[in-house]
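What you see is the complex with one protein chain gone and the rest in place.
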Amino acid sequence: MKKIYVNEQWCLACHLCEYYCAYANSGLSDMVQALKDKPLHPRIQVEQRGTVSFAVNCRHCSEPLCLKSCIAGAITEKDGLIVIDQDKCVGCYSCIMACPYGALMPSESGVMQKCELCATNSHGLPVCVQGCPNQAIVYEER
Amino acid sequence: MGINYLYPDFEVVRNQDRCISCRVCERQCANEVHSFDEATGRMKADESKCVNCHRCVSLCPTRALKIVKTDHTFKENANWKGEVIQDIYRQAESGGVLLASMGTPKDYPVYWDKMLVNASQVTNPSIDPLREPMETRTYLGQKESVIKRDANGKIITKTAPQLKLEIPIMFSAMSYGSISYNAHKSLALAAQELGIYYNTGEGGLHEDFYQYGKNTIVQVASGRFGVHPGYLNAGAAIEIKMGQGAKPGIGGHLPGSKIGEDISKTRMIPLHSDAISPAPHHDIYSIEDLRQLVFALKEATAYTKPIIVKVAAVHNISAIASGIARSGADIIAIDGFRGGTGAAPARTRDNVGIPIELALASVDERLRQEGIRGNVSLVVGGSIRSSSDVLKAIALGADAVYVATSALIALGCHLCRTCHSGKCNWGIATQNPELVKRLNPEVGSERLVNLITAWNHELKEMMGGMGINSIEALRGNRLMLRGIGLHETELNILGIKHAGA
């Protein structure tokens, strides 16, 4: 299955992936409308220290600890894609406790959110990858 | 402070309705033009630092930015233009030589744009390159002018060493130092994939790139930086750099600030020492001297590699080329005065040398007249901007062309012409690791491959239109060109008729 992988060497810490992510999951068709003067809630986050930087998002693990820890049964797997049903999520933070990558975080509404490879929004293909200027994140089979 | 004689050249126009303050412009500008104003929560800009490289414009996710030329003006006239006045202010302040980068921006005639290409109609058929074979492969090197047979009457097929080009385009010399590691790697990867060559320039060859040797031309310049037996044997050909179109008569300069560990090692010079190539080769004061170096290099490589001699297009270029063709060199590369550079004195760049179109036409003609055209292949460079420039160069007599500026533009260069600052925001003309990182060679090489592949498609399309199915059949075929808006002398030098004639 195609997933997002990080080529740390090429990350420029431009943070565009975060903005494209927040836009893609806003449900709005206009980026300005989606993001202007609003707090950002991206599902991918850039870690940065000195000259090292890289983006972190859900790894879509084959043994997903978040799924196994979810008390609401809100996290499910379909063909390798780990998705969260925000309607079922009660915001207990068990997934945050479990994820070794720190890849889940509360959404604006308080329930959890995670990268779903843009498979569950209207974009279809990961927008962070499309927006990365240097192929520091790629969407491919490995 | 005090009196500021210079007003910024550009204005940064930000559409605040579209700006989402993502600060990507701020993070990506090495010139520190953009900043976030905590007080207003808005982005602001210091346009005095802007070089108009478009990095911010290209990365802005909401297209909130554009850079416009300032309409601030001097009270200029046809003689005292604004830029002339500005140069004087600059020199009055610094007392120094004005430095500049890339090719000359001056308004000299571009002859490529004054030549038109022929096409077949009725009396000879044009060829559809999508349906019929079309050959753009070519070989560079000495060609036998007579057929030789052995004692048994069999034709001797052994030839002098050749460079095989799948497309008659090569990436011309740009040294590791003047451009970044990643820019070099992009060129090397692309040359390998395209079946062409890239050129190390005068800075030696980084050890990581020996693996691309089959597609590498190694250069030997007056500074002899990074030259050793392994280096000479690493490439497919050796180029002796006598001159460069952007700065004929002077050698390359790389300031010590750019000589980091890797470059120092590759160039075989001390860390942070200025790398200043002598203006001439001090062992070459004549064609005979040149011949010695040509054969020294042939000896060093067991006569397996063609030797290229690269010269700048200057006034008596045809006589010089005639000499080189007799020196034992296999290929002559001529660099026109519009060629680029990482750094050159502005006056030299803008005033020395001649256009490549005229140089090429006169050299090809001279070598033919002297019956020595087959001694050498001709490669020309100095602002080849498109496939039609390539086509016209070949019709004027070139075997292949060198491109560099076009390749850099493909890599993201926006011709801001501040390479000499070392702060290239596109990761090309810089040695700052944080900036170098911005050019991922995977991305870069793909863009180069795309560009050259696209040009090759266009070449085939135009050749087909002329009813020519082999690039070799186009070479020196000046009947395929007509001049437009040129006077008699120019037409004579170019060896073409005027359109309509």
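Chains: A and B, in written order; residue numbering restarts at 1 for each.
Keep in mind that, in the parts below, contacts are C-beta pairs under 8 Å (C-beta built on N, C-alpha and C of every residue); 3 or more make two chains touch, one makes a residue touch a chain.
As a working rule, contacts and distances are computed from a predicted model.
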Protein name as given in UniProt for the chain not displayed, "Ferrous iron transport protein A", "Branched-chain amino acid ABC transporter permease", "Peptidase" or "NAD(P)/FAD-dependent oxidoreductase": "NAD(P)/FAD-dependent oxidoreductase"
Partners of the unshown chain among those that are drawn: A
From A:V6, A:L40 or A:A119, residue that would touch the chain that is not displayed: A:V6
Residues in subunit A touching the chain absent from view: 3, 5-8, 47-49, 52, 54, 56, 59-62, 65, 68-69, 71-73, 87-88, 90-102, 104-105, 110, 142
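Going forward, only the chains that are shown with their structure count from here on.
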Subunit A-facing residues of subunit B, complex: 17-20, 22-24, 27-28, 41, 58-59, 61-62, 433-434, 437-440, 442-443
In the complex with subunit B, residue positions of subunit A that touch it: 7, 9-10, 12-16, 19-20, 23, 31-32, 35-37, 51, 131, 133-136
